Structures are given as structure tokens and as C-alpha cells.
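So the structure is just underneath, and the comments pick up after that.
A single protein chain has been removed from this complex, and every other one stays in its place.
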Amino acid sequence: MVVDIIRPFFLGFYHAFKRTFTVKHPFVKLRLTERYRGRVVLNIDRCISCRSCVNICPNKALEMVKFEKKLVPQYDAGRCCLCNLCVEICPTMALSMIHEVEFSEYTRKGFIYTPDRFSQLPKPIAEKVVTVKILDKKRGVAHG
Amino acid sequence: MILGLSFPQIVELILKVLIFPGLAFPLLFAMIVIWFERKFLARIMLRIGPLHVGPINRTGLFQPIADFLKLIQKEIIVPDNANKFLYNIAPIAALIVASLSVAFIPYALKPDGSYWVIYYTPLSLLLILAIFTARPFIMVAAGWASNSKYCTIGAIRAALQLLAYEVPIALSLASIAIMSGTFDLAKIVEAQSSIWFMILQPIGFIVILIAMMAELSRRPFDIPFAEQEVVFGWPTEYTGAQFALIMVSEYFDLCSVTSLITVLFLGGWSGPAIPLLNDISPILSGIFWFLLKMAILTVIIIMGRGIYPRLRIDQLLDAGWSVLIPLAIIQIIITFLTAQWWLPLLGGV
Amino acid sequence: MSVMKLSMGPQHPITGHFRFILDVDGDLVLKLEPDIGYTHRGIEKLAEKRTYLQNLPVIERVNSYCDSAGTMLGYLEVIEEVMGLEVPERAKYLRVIAAELNRIASHLYAASLFSVATGLETMLMWTINDRELILDLLEKLTGQRITYTYQTIGGVRFDMPDGFKEEALKRLDYLEKRTEDYYKMLLWNHTFQIRTKKVGILKPSDAIKLGIVGPNLRASGVKADVRKDEPYEVYDRFDFSIPTGKNGDSYDRLEVRFKEVEQSIQILRQAIKDIPKGPIKRWAPPIVPKGEAYTRVEAARGEFGYYLVSDGTMKPYRLKITPPSFRNLIALPHLCRNVPLGDIPIIYISLDLIPMDVDR
Partner (left out) sequence: MTDKSIEEKIVDSVKAKFPEDVIDAKVQRRNRVSISVKSNKIYDVGLFLRDELGFDHIASVSGVDYIDAREFEVIYYVWSMDKKVLVGLRTKIPRDNPVLKSLVDVWEGALYHERETWEMFGIKFEGHPNLSLLLLPEDWDGPPPLRKDFFLPETPQERLEEKIKRAGG
């Protein structure tokens, strides 16, 4: 009983000197895995206006609008549930998922990506990037 | 000559009241301990803790100050149908009561043989006991005045908790008083000049450490504040500056409790003279040892929050009456029986 | 003193999106009446308006932040039973891997909440940190951390990525080693034991009568697990045991979860070792033939029941979801009679009720 009372004391003290594995996010960014689904991006040239993506979307996040004499989807990131169904169904591979995870807006309307914004790729991350492998070393998981 | 005091005496008095151990010291103590607690607990939990505020990069040293500044900017909300007088007076009263006991604790020995203490009285031990006992009444008053169910439950829990820790504390102090033959804290320290009471009275030390943790409502005894059960206990309704005062008073209390245990069991300021400090003044050397002992006690008390789950109120009462009080009584009996061996060891008396 | 009505939640540190109406006499809770529905999204109705494929991301949000892979599995089982569709072997293994990884993550989450209920925040951070390892793994496999939409009708959507096997085994080794710290810090901690033992004792006979499922039922000493009773996917090929508790108190409910994590690690090791090569998906028609079925799967919190009535169109005619937390909810008023107020959070969290799961 006494051992069970005192043991956590030493265990806690021991952990106080272990390395934390927090990612200090705005300064250091975690590199996401290859498959990670951030948000959808559109390649306008490939789009054939077939409406498949609009039909399959469970949350009605996509909507057809006219853009440069062509019907292309418009994207509402606020409704999107990142399920990848539209990317899979697209016959010409015009839609794809990118690693952008930081999108916040002041209004709900700001989440609506008009086709020109929808088709833009975000700027590559210039800041310090940390990978899961480095984190694993900190955690003590990696064995070589 | 003002009020019968000479100029150096007035300077010393101002120094004592305003800087150490008066106003500035508990504030600084509170700031450092709040920062340390957050940082240290964060490290136990494998987190980082406060990071950005402060002079040294990535330490968050000024986070408590930033929090305090934020809190005093906020609106003070008084709940409907609250007893406004009691509700508003309680945080101030808590702060005053918490900072009062520091005035009677001697922190160092001056070269002329007197003590570094704001107000010297031969009955300081009894006075401090009285001050500690006054605190739960403020909690009950505040909890009742808030006119909220959670506050009332928290206040009643605080009052119940008093029953658990007050008697063991009194009994342990009695044991100390018997051993040293005085209620004077300074005399108690002098009695420990050759051997600490912690070694002579290990059971009493453990009893008083646990009981004082309950007195401070530190985990595992933070039952009046139990977040998961009663939201935040008796101060639930307090906001802004009033909340800040209550929080600061908690740490003032921690300051006086660790000081008291240091004086009673760890030999107060006694310790080998530090060369550099001793050259300036022997008072500083004594204060250094005093603060070091306080710091170790503080770490031990803070650790409780990182490693123990909270007890239930009936379990605490059970532990208080069936474990701590018998232990304290055993300590008194041992003190009586072994008087012939330890009496020659004590100095000063 | 007369009896006081105390409303606990939905704005309360521990109750989540629940409200409890307590009758309190001093420090004693005489009666607890749960008030649920704060996260009711009407998923059963939503499912009737969407096609079977569109339902995938909706259904997994029944219990999204803890156990979406296990939740989804039942939905796919019921569709495939009505369709008579046989899933490729490799897909079955991948489904099991995702579900078991998710079970570990969910149990670690439950343990973290449990330690918060007792007031020990350290274990909250430790278990959440180690849950992160599992989520990293799932991210690598499925592309998402919480809501995977990984399994689909007729198989799974992605194959195992390169290096997944080694990484998974490494992390499972680490987790197994780490469990020792959990035992030392939490389960063997004397303060924790006196706080949780003999609190909220659920007798086996009561547990069966009330229809309790999952780890809560097993903690009461009843050996019932859908994975063993009617094996789905490939669970009949793995060698694992069902841990049961002795007393059915809150402590046992947590201990059973920790033991289940160990069993899940065993299953995962076997699955990663035995996984065959082959296709990962079979084409499934969008229309489900007329029929009905009721399937049960063992998700992390217990047995998920799915009842599907299909009228031969692209949309389900009726999809009834019976989540485990909804079935376990009835244990809460049963256990919270004449208990101290301080035990309410412990009993509540030990049942591992998730408001989203209860409300659907």
C-alpha cells in the first residue's frame, strides 16, 4: 500500500525530465502523410462538367456555377466532410486532395471557394517542418 | 524619533512590511509558484506549459502576470439575489487573512540576537493557528452569499474538510510545543539548532504535511474545488479581479504554510553560512536557507496535483479521524516517553 | 434539510453534452435522471435521404471522435448481408486492422476521461499522447485522423501503404511497454483504487436484464463478445481471449478496457502477419436488393446493432442504428441511486458513454 502511494511520486518526477513531444504548431509544422486529405482542389482544364461530383457529395458542398463559358463546381469548405467521394468518382481526375489544413474565415461565406479560388494551389509551406519520424525519436518509439 | 522608533528601525520596519516578508515577498512567491506549478505539472504530463510571455525566450515566465492583468480587466459580475456585502467582501477578506500569518513568522536571525519578523510575540504559534482556522469561515460566507447551488455545496465541503485537518494540525503543533516548551516560533527554531524536529518527530511531520495539504485544498484534498463534481466549489461565481484575488490568496496561504512547516520542522533559517551572502549580511544567509527549504516543501506539495486522484469527502474525514489523529497522538506519547533522550540534543531552551 | 434539485450539465466540466437532473440530499444523490439529446442530429432520418454510398461519411459520425471505423463496419456488414456480397480477403483484414487500431485509440481515450473524472490530469495527457501514435498510424493508412471513411461497400478504399507494417509493429511494441506506466500511475495507485473500487457495482444479473453491452458487461463478469459469439469479417481466425472483471465496479470497467487493449495488440500482430495478397475491393452495385437484416458488430464501446430495410432502391428505406452507449445509458440511473455526489462523475465516465453515440 505504501509502495503504491509513493511509486507515482517518483514516476511523475521521472517524467518531468523526459522530452515532451508537442509540435509547436504555428512555428513548426508537422509534415502530413502522403494520403492526408486536407481539402479538395480543382483542375479547371480537365473538368468536363459532368456533375458527378455534385451528385455524389453527401453534404451538398459542391455546386455547379458558370465560369469562363463552362460549368464547373464551386466548393464550400464549410460543408465539406473530406470524404474523398468526389475525388474518386471524377472521371477525368480533375479533382484531387491537397494537404492544406489551415483554413479559417471570418464568415461562413468566406468558406465558399469560387472556381478560380478553388483551382488555386496553396503556397508551399516555407516554415520549419517536422516529420513523424523525428517525433517518434522524441517519443522513444523508433528503434533505428 | 517617530513613535519611539529610531530611523534605522523605521527603515527596517518599512523593509519588512513592504519587501520581505511583507507585501512583495508573497506576491513574488505567488507569481513564481504559479509559473512553476504550471510548467512543472506540464512537464510531468509531457506537455510544455506556458511559452510566450516573459523576458527569457520560451519560458513563459510572466504568464501569471499576464493572466492577472487579463483578469483585472474583466467585468465583475455579481449574481442576482446574492448577498452583495458578503459576496464583495469575501475575496478581500480571504487575501487579508492569507497574508496575515506571514507577519508572525520569523525568517532570519539578526546579528544583534533579535529576529527578522514583522511583529514579534511569544504566542505566535497560537496566533497562526487561529488565523488558519478563520479561513474556512470566509469560504462558507462566500459560498453562501453567491446564491448558487454549486457554491453552497463547495462551501459546505470546505467546512467539512476543516473537521478533518484542524485537529491533527493542532495535535502536531501541541507535540512541537511540548518538545520545545514554548509557543514562540523563534524559540522553536532555536531549539532545532543542532537537530531538526523533522528527524525527532517524523510522524508529526508527515501528519502536518498531509493535514496542511488538506488545509490548502491541494490535490488529493481539493474536495471543495472539485471541478468534476461541483464546477469550482465556493468561488464558482466569482469573476475578474475578485477571482484573481481569491487565486492569489490561495498562493499566499501556500507561502505561509510552507514557512510555518519550515520553522516548525526544518529548522527555519539554520544552515551553514553561505560565504558570499554572509559577507553582505548574515541575515541573507539565513533567508537563503529558509527559502530553499520552503522551495522543497512547495515542490512536494505541488507534486500532489500531478500524481494523485482526488479523494472523496467521507474518505478524507475517515483518513483524518482514523489515521492522522491517532498518529498525532502516538507522536505526543512518543515525545513524552523519549524526553530523556532528546532533551540534551536541543539547544537554546 | 429538504431534497435539492441540482441540474448538472450541459455546461459542466465533466458531463459533456449531457444533463443530469439530480436529487441531492446533503452530499447524497438520491436519484439521477439523464437528459439527453443535446447532440441529436437525426442520422437515421438523414440516412433515408442519401444513397448507400453517400451515407458512409454520415454513418461514421454516429460515433466519430472515438470509434468511427468500428461504427462503419456494422453499416457495411448489414448492406453486404442484404446484398449477399462477399468481400475480398485482404479487404477483410484491412477492415479488422482499422477497427482494432480504433478500438485501442478509443479505450485510451476512455482511460484519459476516467482519470480526469477522478482528478488526475497527468494520465489524461499520457494516454492522449499515446493515442496520438495510433492516430498517426491510422492517418497513414486512411488519410484522416478521426473520421476515416476508409471502409466502403465491397471492401476498403486504400491499400496498406509502404512501411506500414514495420511502423505499426514498432508502435504496438511501444504501447505494450508503456502500459506498465499506466498501471503504476493509475491502476495500482492506492488513491485511485480507494476512489474507484466498490463504486457503482453492476451485478451480472442486472447487467443482462438491463441490456448492457461491451466492456461494461464484461466487467460484470459476463463473457459476451460479438467477435466470439458470431464472428464477422475474419475474427474467427485470430487467437484472442475475452477479458472479464470480477466485481463489476468502476475499477473493473477500466481494467477490462486496458486488458482489451492488450488483446487488440495481439489481434493486430496476427492480422499484420497473416494478411494475404489480393484485391482490396469488389465492385458493388449502387442498388441494394429488397430485403432486411440485422447485424451486430463489436465496436469499442460495445455492440453496435444495425437494422436495414431495403425496398430495392438506391436509398435505404429504414436504417435503425442501436449504438452501445444508448444501451448502456440505462445503467446510469440504475447505479446512481443513493451514492455520494463525488462518485457521480466516476460512475458516469466508467460507463464510457459518449453523448454523440447516445443521441445519434
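When the chains are written out, they are named A, B and C in that same order, and each has its own residue count from 1.
Going forward, a contact is a pair of C-beta atoms (placed from the backbone, for glycine too) under 8 Å apart; a residue touches a chain by one contact, two chains touch by 3 or more.
The structure displayed is predicted, hence computed values, not measured ones.
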Name every displayed chain that the left-out chain is in contact with.
C
Residue among C:27, C:44, C:89 or C:132 that touches the chain left out of view:
C:44
Contact partner of the left-out chain, one of C:80, C:100 or C:359
C:359
Among C:124, C:187 or C:222, the residue in touch with the chain that has been omitted:
C:222
Chain C, residues in touch with the chain not shown (by the definition above)
36-37, 40, 42, 44-46, 49, 208-212, 222, 224, 229-230, 293-294, 296, 303, 305, 307, 309, 317-318, 320, 322, 326-327, 329-330, 359-360
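In the analysis below, only the chains that are shown with their structure count from here on.
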Please identify each chain that touches chain A as well as chain B.
C
Per mean C-alpha coordinates, the chain lying farthest from chain B is A
What whole-Å value do you get for the distance between chain A and chain C if each is reduced to the mean of its CA atoms?
25
Computed distance of Cα centres, chain C from chain B, in Å:
45
Touching two or more other chains, which residues of chain C qualify?
122, 126, 129, 185, 189, 191
Spell out, as numbers or ranges, the residues of chain B touching 2 or more other chains.
44-47, 306-308
Considering the complex alone, what residue numbers of chain C touch chain A?
50, 53-58, 61, 122, 126, 129, 133, 136, 139-144, 147, 149, 157-158, 161, 170-171, 174, 181, 184-185, 188-191, 193
Using the touch rule from the top, collect the residues of chain A that touch chain B in their complex.
8-9, 11-13, 15-18, 20-22, 24
What part of chain A is in contact with chain C in the complex they form?
1, 4-5, 7-8, 11-12, 15, 21, 32-37, 56-59, 81-85, 88, 97, 132, 139-143
